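These notes are about the structure you will find just below.
Note that this complex is displayed minus one protein chain, with the remaining chains in position.
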Amino acid sequence: MDYPLQLTVNGVAVKRIVEPQVRLLDFLREDLGLTGAKEGCGTGDCGACTVLVDGDPHHSCLTLAVEAEGAAVTTVEGLVSDDKLNAVQSAFVSAGATQCGICTPGFVVMATAYLRDNPNPTDDELRMGVAGNLCRCTGYETIVSALHSVIDGKVERIEVSPEPQELVPEPEGE
Amino acid sequence: MTRFDYAAPTETHEACALLADRGDEARALAGGTDLIVQMRERGRRVPLIVSLRNLADMNGISRNGDGALTIGAMATGNEVHHSPLVQDHAFFISEGAELLGSIQIRNRGTLGGNVGNAAPSADAAPPLVAAHATAAIVGAKGTRAAPVGDLMTGPGQLALEPGELIQSFTVPALPARSGTRYVRHVPRREMDIAVVGIAALVTLEDDLETIADASVVLSAVAPTWPHATTAEQALRGQPANDRTLANAGEAAAADSRPISDVRASAEYRRMMVDVYTRRALATAIERARAAS
Partner (left out) sequence: MAKVVDRPQEKTALRVANQPVSRVDGIENVTGAAKFGADFSLPGMLWGAILRSPYAHARIRSIDYTKALEAPGVVSVATAADFDDDVVEPTSRPHNVFAGDFALFLGEAVAAVAAVTMEDAEAALELIEVDYEPLPHVLDPLAAMEPDAPVIRHGDGGEIDRTEMSFHSSVASSAEDLDESGNVSSQVQFSRGDIDAGFAEADVIEEGRFTAAMVHQTYLEPHAALADYSPSGDMKMWVTSQGQFYVRDTVARLLKLPAHKVIVQGTAIGGGFGGKMTLLAPIPAILSKKARKPVKVVWSRSEELVAANPAPASVIDVKIGAKSDGTLTALQGRVVMDTGAYPGSPMSTATMLLGSCYVFPNMELEGLEVLTNKVSVGAYRAPGAPNSAHAVENVMNWVAQKLGMDPVDFRLRNAIGEGDRWPNGQPLPNVGAVEVLEAIGNHEVWSTPLERGANGKPRGRGMAIGCWSGGAGGSAATIKLEADGSFSVLVGTINLTGNTTSIAQVAAEELRVPLEFVSVHLGDTNEAPFGPVAGGSQVTYTMSLSTAAAAADVLRQMKAVAAQRLGADADDIAFDDGKMWAHDDPERYVTYRRIADEAVGSANGPIIGTGHGKPARGNPGFAGTIADVEVDTETGLVTILNLVGVQDAGFAINPLSVKGQIQGGTIQGVGYALLEEIVYDEDGRVRNPGLLDYRLPTAADVPDVDAVIVEKHNPYGWRGTRIVGEPSIVPPGAAITSAISDALGIPLHNMPLTPERIVMALRDARTNGRPSA
């Protein structure tokens, strides 16, 4: 059975026909080509598929696409603004908080929402807040320190697609 | 996941009718954090999913005129956890809801789903049982009320007729000088299933030294969420001291009927019932005193 689905994804209104067993994760990845959200477990235990639904972090693997009817969905692809990474993304790059990178999109989405709702957590609160997002590479230290740098307001947002620079001028008279 | 039909009615009676009509073939969808996992990972077949997301009368948390608290079945774990009304009314309901899972899980998983899923290891349901909450159950024949403690008949089994839905929970006002605590044992601090969970409600006498009444409900150590009745008896009228708590812990361990599974052996679970009953009671007593 097919169902009409209307929602907003990263600010763009989307209308599609979907089957009800299609998960929001499948819909984003297969129908819309937004492959930033990852399936690490499919059971809500790793957080790699985290997207924002009406601003709140949800597992897109446990959400049927039809259940997102009318919602505003933000994926990792929607976090860049003004040609700059957001503060969490920037901090992840600078701190070396991404190794293999598979958990990174979900982690970045989760942490962005968490720090928006909890701007001044203690270290323990912060670690509990992101405990639903597993990372196998980093041991979490660089991730947590990246997030502390966001909390401390020490992050300069990184430009995406920076202008190329010139290495060395041609000598005079060339 | 196999294909299925889906309906998201806007009226509760429509939802009940759909569920009644299809019987075992239909299943209500609240947050989906358990149901979708069962369907994907364990091959559970559900030909019709009836989504409860559009049922406005299942939402909300409010205080009633009689001092009782009503929580909609579709209130999410985060809503229940963060609700000042819930925290003020019976703190352990907020504590249990916080343990439903990660923030992402708590944004989808609901209080009604935690009860309705009827897992012995549920974290949000035992505090409702301990606080003597009732569930408002809506069905084709109208609405009825049932104690939450009587709802679960076994793992995955609820005493509901086909087409009946839990609409809300009502938690009576707790007596004065009461304190509550829900605590569970898990190997990790987050993202885990209770090995043992203890919901404790303690009411003290005027002297704040004697236990007037106590309610101790167990999670993950029986087919349902039973009261540890021997432990409760061992507490009533007794001084609120270590010795009483030790007696209650031992009694609760004896009251428990744990099984061995991949998460723990029955023997270890029984030992943890003892430990965590003592710990839950100690915090509940502390809170009862602080609130008085």
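First chain written, first letter: the chains are A and B, and each begins at residue 1.
Operating definition for what follows: a residue touches a chain if its C-beta (ideal position, glycine included) is under 8 Å from a C-beta of that chain, and two chains touch if they have at least 3 such contacts.
Please read these numbers as outputs of a predicted model, since none were measured by experiment.
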item: Of A:Asp54, A:Glu141 or A:Glu156, the residue in touch with the unshown chain; value: A:Glu141
item: Hidden partner chain, touching residue among A:Pro4, A:Gly55, A:Gly96 or A:Pro119; value: A:Gly96
item: Residue, one of B:Asp57, B:Glu190 or B:Glu205, that touches the chain absent here; value: B:Glu190
item: Positions on chain B contacted by the hidden chain, ascending; value: 1-3, 41, 185, 187-193, 261-265, 268, 271-272, 275-276
item: Those residues of chain A which, in the complete complex, touch the missing chain; value: 21, 29-30, 34-43, 45-46, 48, 75-77, 79-80, 85, 89-90, 92-94, 96, 98-105, 108, 124, 126-128, 130-144, 158, 160, 165, 167-171, 174
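Following the convention adopted for this analysis, only the chains that are shown with their structure count from here on.
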item: Geometric centre distance via CA averages, chain B-chain A, whole Å; value: 33
item: Chain B residues within the chain A interface of the complex; value: 1-6, 8, 29, 31-33, 36-37, 40-41, 49, 51, 53, 78, 101-105, 107-108, 188-191
item: Residue ranges of chain A touching chain B (in the complex, touch as defined); value: 1, 3, 19-21, 23, 42-45, 47, 50, 53, 56-59, 61-64, 66-67, 69, 110, 114, 128-129, 131-134
